[in-house]
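With one protein chain removed, the remaining protein chains of the complex are shown where they sit.
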Amino acid sequence: MKKVINQADDVVEEMLEGFRMAHPGYVRALEGTTVLLRNDAPVSGKVALISGGGSGHEPAHAGYIGTGMLDAAVAGEMFTSPTPDQIIEAIKAVDSGNGVFLVIKNYTGDVMNFEMAREMAEAEGISVEQVVVNDDVAVEDSSFTSGRRGIAGTVFVHKIAGAKAEAGGSLQEVKQMAEKVVANTRSMGVALTPCTIPGSGRPNFQLEDDEIEVGIGIHGEPGIERKKISSADDIAEELLQKVLKDSVDFNDSEVAIIINGLGATPESELYIVNRYVQNRLKESGIKVTHTYVGEYMTSLEMAGFSITVMKVDEEMKQLLDAGADTPAFRR
Amino acid sequence: MKKVINQADDVVEEMLEGFRMAHPGYVRALEGTTVLLRNDAPVSGKVALISGGGSGHEPAHAGYIGTGMLDAAVAGEMFTSPTPDQIIEAIKAVDSGNGVFLVIKNYTGDVMNFEMAREMAEAEGISVEQVVVNDDVAVEDSSFTSGRRGIAGTVFVHKIAGAKAEAGGSLQEVKQMAEKVVANTRSMGVALTPCTIPGSGRPNFQLEDDEIEVGIGIHGEPGIERKKISSADDIAEELLQKVLKDSVDFNDSEVAIIINGLGATPESELYIVNRYVQNRLKESGIKVTHTYVGEYMTSLEMAGFSITVMKVDEEMKQLLDAGADTPAFRR
Amino acid sequence: MVWKVEQAVAWIEKTNALIQSNKEYLTELDQAIGDGDHGLNMSRGFQEAEAKVSSTDYDTIADVFKDTATVLMSKVGGASGPLYGTAFLKMSMVLKGKDPVTQAEFADAVEEALNGIKQRGKADQGEKTMIDVWHPVADFLKNGQNVQAEKLEETAQQAMENTKDTLATKGRAAYLQERSRGHVDPGSTSSFYLFQALADVWKEGA
Partner (left out) sequence: MVWKVEQAVAWIEKTNALIQSNKEYLTELDQAIGDGDHGLNMSRGFQEAEAKVSSTDYDTIADVFKDTATVLMSKVGGASGPLYGTAFLKMSMVLKGKDPVTQAEFADAVEEALNGIKQRGKADQGEKTMIDVWHPVADFLKNGQNVQAEKLEETAQQAMENTKDTLATKGRAAYLQERSRGHVDPGSTSSFYLFQALADVWKEGA
């Protein structure tokens, strides 16, 4: 797999540097770390939001730093959770005394590293709360396992909890909003091609020229089924069915959706998927109030997409509509 | 090449439908055409901007419809210029009596189709002016040939001429600004992989596992040199040198840049390129005032990127800073 | 020969048949030195043109060519759409009010079509475009009595093949500069099919 990089070991550092240079109006670096901070952090009087995880999901997570969303993003190596020492630095840098809220995607590594950092921060007297996002219905939701993965639905947590914090919500209020988003958001993805971690040099898996992997994770973790590729409408229907038939009752509800590109899939194809999803939801009596189509949570150069559906109420709609000004998300 | 589509023949129509459904707050369809219009078109008192070309370059062109940029976008088939009958409909739909300005990329097909539409519109008494964008330094600038291609620099024309029109500029003023952008903008791209037009089913060209095509066009037209892949810094240097050594005198100037992804290249890699470009320009005494990193003018699922450098003056900087609210570009 | 509406319609039909069966080949040629859509463009356009002219009752050849022009102009797109559209529009204009059409009138029409293509494309002979086929064909048709269907086909074919060695200075292939040599021009190839179809009609209707 050809890549536009220098040394595999330097990818994350150089990417962060390039990001910072591109967006000096939004972010600054926290010296000696892989943390990027909102320019005006700590924002006094505001609960601070931190997200992060392995790199390779750009524009997640640094792309969401700015007014109305995140105060900091912590970048790990490619597809590898960041370490507690980095996370704790981020927590200290953004806390204005109103507490810090961590948005964690449900992967064992992320959960452990963030929780260790949280323990350390609390030991230093900082109030920290967290939410663990687990929107991926491809994975069984079982109490015997570590449960479902967090994927593109995480962006809704950034937006809604971020808006709540920006509006002056308390740490508990921000947490409640984030939990509400998690409770009402379901996603599922499909891959057409694998991706390759720069340091590894080998694709994460192999797919034939006519095969897709349904239920793919955003790190190229295998999905639930490998099958022949079918039409855009059929694939969208398959994902949508799983999403809608899960535990959230979407009947007669209003929803916000994300048609999320995983990396190499052209926007034109995402819009073809959107067309189907909009028609299908309308037929099912579900009203789409907000639509986001694009690359929000990627998986390096993987081809494929995910569909996220979030049931919304009045407050969630207002928070989606609230201003946001970040490199990757503006309103 | 696997694609998320239904029928190859329906790709453009379904994509446009999905786009319109995703962005009802920005665009509406012009019934029976492949034209998308700014919701409030024709905007009274304003010169209207129209851009367009073959599809497959998303978010170009419809993504730039909205306040401060385009009034309409005309979509052709994949990589194929739209036809005059579509363009004339767009012209008629956006003209508020203040004239219509066409942004054309310098391809024989685009130029001919747009000019035919222009002739027809003028015959109907509509004032129409145009600019032909030709920023690609990979192609020799010769009066014996049809000259250079228009690539990502076109986005700067949309932004700056669009802001000028939004600010009440006359048709002549808009044209002058657009020409100034064209005169001061140079770009060049590189491909790591080819792309496949849905209806064709075969990639446009072949590259070995360690080869890149330097000077690629946005339709997969072959570039100027095929060579072994090198580091991100080396590739960026090669493109940048050609761009800087062309006929614009960038010495001691201020510039705006676009690091444009061609489709499949992850954002992380674009930022690694940006890092090099920023450092290199700084060393050369060139000051970057505006940086845009992302997918602005793509080539389906091609992997690769282009670098665009535009020399700016005070007015151009102000117009870049002016508000813009479109699906793909917000300020 | 003398041209009637039936022959004009048959010309479009036969051209379409050739285009459809060579769609992939035209695309391949365009992949080598262009953007790989010429087969798709021509196939889309002539499919519609044939559908239109086969299902319409015409009084004059000029009308057949006018409809063909309109369909090609609005369905082909790219560089070839306006050029083929212009060609048929010019032929329609020259042949207006002339029915049946004589050999000499037809030759005039093709010459005007060639001029239209040159003007619209701002190109001339020798730039590795479809003009390289239209030009010798127009010259050939002007020869009067001597013209034979077989000769017409040969002339067009030879002209098309000659584009292989020339350097492109117009159209997308021009970006390739020296690398454009060694490949036959796609638009010249579709123009060859057009004149091959013409020769076929001729043979049948002679």
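Note that the chains take the letters A, B and C in the order they are written out, and that residue 1 is the start of every chain.
Operating definition for what follows: contacts are C-beta pairs under 8 Å (C-beta built on N, C-alpha and C of every residue); 3 or more make two chains touch, one makes a residue touch a chain.
Just so it is clear, the model here is predicted, and its values are computed rather than measured.
Looking at the complete complex, one finds that the omitted chain is in touch with A.
The missing chain, though absent from the display, is touched by one residue of A:Phe19, A:Tyr64 or A:Phe79; that residue is A:Phe79. Within the set A:Gln7, A:Ser200, A:Asn251 or A:Ser284, the residue that contacts the chain not displayed is A:Ser200.
The chain that is not drawn here is touched, among residues A:His61, A:Arg149, A:Lys242 or A:His290, by A:Arg149. In the full complex, the hidden chain is touched by subunit A at residues 54, 76-86, 107-109, 112-113, 116, 138-140, 144-146, 149, 197, 199-200, 202, 204-205, 217, 219-222.
Here is the rule we go by: only the chains that are shown with their structure count from here on.
Measuring from the average of all protein CA coordinates, the nearest chain centre is that of B.
The greatest centre-to-centre gap from subunit A, using C-alpha centroids, is found for C. Centroids built from CA atoms put subunit B at 29 Å from subunit A. The distance from the centre of subunit A to the centre of subunit C, each centre being the mean of the chain's C-alpha atoms, comes to 54 Å. Rounded to a whole number, the gap between the C-alpha centres of subunit B and subunit C is 32 angstrom.
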